[in-house]
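Input: a single structure, listed below in structure tokens.
As you look at this complex, bear in mind that one protein chain is not there, while each of the others sits in place.
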Amino acid sequence: MPGNTFGSLFSVTNFGESHGPAIGCVIDGCPPGMELSEADIQPDLDRRKPGTSRHVTQRQEPDTVEILSGVYEGKTTGTPIALLIRNQDQRSKDYGNIIETFRPGHADYTYWQKYGIRDPRGGGRSSARLTAPIVGAAAIAKKWLLQQYGTTFKGCMSQLGELPITFESWEHVPNNPFFAANISQIAELEAYMDALRKDGDSCGARIDVVASNVPVGLGEPLYDKLDAEIGYAMMGINAVKGVEIGAGFASVAQKGSQHGDEITRHGFLTNNAGGILGGISSGQDITVSIAIKPTSSIRTPRQSIDKQGNPATVETFGRHDPCVGIRATPIAEAMLALVLMDHALRNRAQCGDVRVAQLVDSK
Amino acid sequence: MPGNTFGSLFSVTNFGESHGPAIGCVIDGCPPGMELSEADIQPDLDRRKPGTSRHVTQRQEPDTVEILSGVYEGKTTGTPIALLIRNQDQRSKDYGNIIETFRPGHADYTYWQKYGIRDPRGGGRSSARLTAPIVGAAAIAKKWLLQQYGTTFKGCMSQLGELPITFESWEHVPNNPFFAANISQIAELEAYMDALRKDGDSCGARIDVVASNVPVGLGEPLYDKLDAEIGYAMMGINAVKGVEIGAGFASVAQKGSQHGDEITRHGFLTNNAGGILGGISSGQDITVSIAIKPTSSIRTPRQSIDKQGNPATVETFGRHDPCVGIRATPIAEAMLALVLMDHALRNRAQCGDVRVAQLVDSK
Amino acid sequence: MPGNTFGSLFSVTNFGESHGPAIGCVIDGCPPGMELSEADIQPDLDRRKPGTSRHVTQRQEPDTVEILSGVYEGKTTGTPIALLIRNQDQRSKDYGNIIETFRPGHADYTYWQKYGIRDPRGGGRSSARLTAPIVGAAAIAKKWLLQQYGTTFKGCMSQLGELPITFESWEHVPNNPFFAANISQIAELEAYMDALRKDGDSCGARIDVVASNVPVGLGEPLYDKLDAEIGYAMMGINAVKGVEIGAGFASVAQKGSQHGDEITRHGFLTNNAGGILGGISSGQDITVSIAIKPTSSIRTPRQSIDKQGNPATVETFGRHDPCVGIRATPIAEAMLALVLMDHALRNRAQCGDVRVAQLVDSK
Partner (left out) sequence: MPGNTFGSLFSVTNFGESHGPAIGCVIDGCPPGMELSEADIQPDLDRRKPGTSRHVTQRQEPDTVEILSGVYEGKTTGTPIALLIRNQDQRSKDYGNIIETFRPGHADYTYWQKYGIRDPRGGGRSSARLTAPIVGAAAIAKKWLLQQYGTTFKGCMSQLGELPITFESWEHVPNNPFFAANISQIAELEAYMDALRKDGDSCGARIDVVASNVPVGLGEPLYDKLDAEIGYAMMGINAVKGVEIGAGFASVAQKGSQHGDEITRHGFLTNNAGGILGGISSGQDITVSIAIKPTSSIRTPRQSIDKQGNPATVETFGRHDPCVGIRATPIAEAMLALVLMDHALRNRAQCGDVRVAQLVDSK
């Protein structure tokens, strides 16, 4: 497949550009007979959409989703589900000044070198706007996983630029523009972002996501390990530069006697593994963290070249997220959901009902 | 595909178990007409093989490779290349004591839960021994990439347990058992490992790999970004818990004005991107780091359960790597090579010769 | 992939139902830089669309295509091209009488058994209406193949029910409603169809398609032989029950001394192979024939059962093609074009420019 399809059995083929007429996806492989309407999908799109606070891009996109196929009389039919989101608030002229040059740290340069064609309108195909259909597709996966296994997903921002965000409670996440699991640091985060915008600069973020009630046995050795697929899914989100599962990079300095999660009848005693052993889910929570780099489209002047290779100074105006990480939490949850959905079907194909009795009450 | 095939156009299908009669792989998609013999493959296998120092498992495996197909009169024919490595030094009785219990932190538990069948002989399919055919396949990819583009690969260990290893020079890497780019810390590393073995414990490691002279334009948006595929490849190596590209997790605390690599006629001024922008190679070095957890098979007694769910204490004897990270450097290089090879062919398929002139002399 | 995607490198993911809001597809892998607009696609859709003569269904669908993505300033960008066709003339009430029963010879029965959900509106997903996006996607493939290699496609009906149609000239094909390469038999064919409609019955057809100026070397041993892929593509067209390449079933009674096409400097002397040897194109014309069964939706009463398994008599009213074969010629050409396009890219990936000099002037 040429690269725009995610998943082998619950597959999501994505299309569109930031400023084209529409974006969307085709979801193939959804099991038949599940109740589904736009109302199941829109809430997740709303969590991701732009323009909801002063800390994100001011582009106004309702991101209203239309189901074009695959649902009959309110139920999935087992045939492809096409989702369509019309773009509404394109202002391509905003990008006029960057057509001939390459923004440092941006896909401008590599798209031009690869394709010999460049769509500068809002980043074209490389825009994070293309994560909207992913979030839509994942809403369907989440519904199925919840019904089948009780699987749930949550996520939060754990660092904004230089500011670590202390975990207080998941209940805070929907109540602030940063998806922070914290209520006491919000003023600090807002001040940080306001200063950043004033400076015409941008910052990175760290996001943590967790899947709970994951069935044991998901993941395929040798290559398609569950963690390998999570690595692929997460690193494929725009601007992600690092992925950790469980103890992540901290496991380098751990001893084996400290890292290996001991097991009792009543469950695992720790979760350094992040819910995955040998590439296969253990039934524990799956825990993932990602590093998101700062946005490359900034007002600060930067040294670059133009299409002829001549030196140029680049300053980017227009509407941009000063921290793409702010809206990344629902996207990371979505990617994790797509991985688990695909592997749930793959496991059902090969292993059917051979799975032995659950040995521990780990949940 | 059920999970044991890597790559879409240069595909490697792997088979075998640690203590079965043989391990190997079938490589499909190798371009025809390249000179190839076992002599091109054996040196990389020798870098990875066990038993070469006291710091790794003492299992004696020559890992001698036999090419079964796909080569005629010394040249690749364009048809599948099968590699076969017979296992020689199985001592399955060593594992007798762990057949009925699950090692904390090991795939024992999840294989049993997924398949209802467990091959305890050396970890069976979950053994890191299965990386040998990967290294063999990658030797072929490396040869082709070197001939076509001059692409080269190198790697080193940058941390052993709690000990950071200072980079001195690549030339030191082949001259010590740790793949350290350092000559002055070797005694320290050896003492650390000796103490660890004495304690019956294990430790993690951090490995850095670099690909140079990578053609610009490799990687497929949206999902099959080059970094996504690297995330998949690296996280799929046994025991890996984290992957970083370029600045990695450090990019969280960077400003956009600091992270975005400025461009001049003479090349990029920095490489925070790790050679990838928007999921597509930029022509800069591709830089990747991985975190490897400590081995789970240790002599230290640990709390666990048996197949009936009853409490059990597990101590693992037999031959194990006290730090699987020590032999991981050639494996990480191999995975990176397989990713680039596959994407070189994918790029050739879609983009043929449309690529525009190289704009910067970045190398 | 769950079954709605055709092709590995030029991949077409199809969605929609006969009476849903829209049908369409996402084409991934189109090379960048090719001029493309709806005007390149619409003519092929018009050749296939319903309602153009009294011999086909009277449903009025303009089948107007909209390109939603993948084209910028009139050129393909190398990213996915989404095609959208809104359904216009659904009259689902026409099908009311068949909701509870199964038409003999129709997918009604198997969809119900497989999915437990049945969309009776015009056959839902099983409708031949879903070939419209295929024809649209193939128009893009045809344009590229023509530009790259001069490859062209043509097809005609060679039998209608019991009536063989004598080949006179390709020039007649666009000038009659049957895609017959014949001008003298048209009155006979029209009379045959009129009688059939009057009887409330339907008939089959045989279609021949030819690709000319096919580059030598397309097709992948072992399984993905070019003829295997053509078998897959053609047998996947609604109502096809047989596929022949070259001499087809006639080769059973041929001797080797008669079948094997002799070669001279000036080309092959015959084409029993249909342009494919060992699964790889030889540069000769690729010739394919398909058998299309008679439509199952007929007014003639037939014995069947209902969803509870009780006996029922089924008569189908509504708008149907009395011979689906009449509109099948452009569809068969389209499928052949998709196969060749995909293999042209696959060949470019693996073999690049190794191809040796063309040995014969076979064209």
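Lettered A, B and C in written order, each chain numbered from 1.
Keep in mind that, in the parts below, a contact is a pair of C-beta atoms (placed from the backbone, for glycine too) under 8 Å apart; a residue touches a chain by one contact, two chains touch by 3 or more.
Here the structure is a predicted model, which is why all the values come from computation and not from measurement.
Touched by the hidden chain within the whole complex are the displayed chains A, B, C. Across B:49, B:125 or B:172, the residue that sits in touch with the chain not pictured is B:125.
Note that of C:30, C:234, C:286 or C:326, the residue touching the chain absent from this view is C:234. Across C:10, C:72 or C:115, the single residue that touches the chain missing here is C:115.
Contact residues of subunit C toward the unshown chain are 1-6, 8, 14, 102-116, 125-126, 130, 159, 161-162, 196, 201-206, 216-217, 219-225, 227-236, 238, 240-265, 269, 272-274, 276-283, 291-296, 298, 300, 302-305, 307, 309-311, 325, 346-347, 350-351, 354-360.
Those residues of subunit A that touch the chain absent from the view are 8-9, 29-33, 78-79, 221, 345-346, 348-352, 354. In the full complex, subunit B touches the hidden chain at residues 1-5, 8-11, 13-17, 20-24, 26, 28-29, 32-33, 66, 68-70, 72, 75-82, 84, 114-117, 119, 121, 124-125.
To be clear about the criterion, only the chains that are shown with their structure count from here on.
Interface residue usage between subunit B and subunit C, two copies of one sequence, is largely shared: over half of the residue numbers at the contact are used by both copies.
Chain centres here are Cα averages; for subunit A and subunit B they lie 26 Å apart.
If you average the CA atoms of subunit B and of subunit C, the two centres end up 45 Å from each other. The set of subunit A residues touching two or more other chains comprises 1-5, 8, 14, 114-116, 125.
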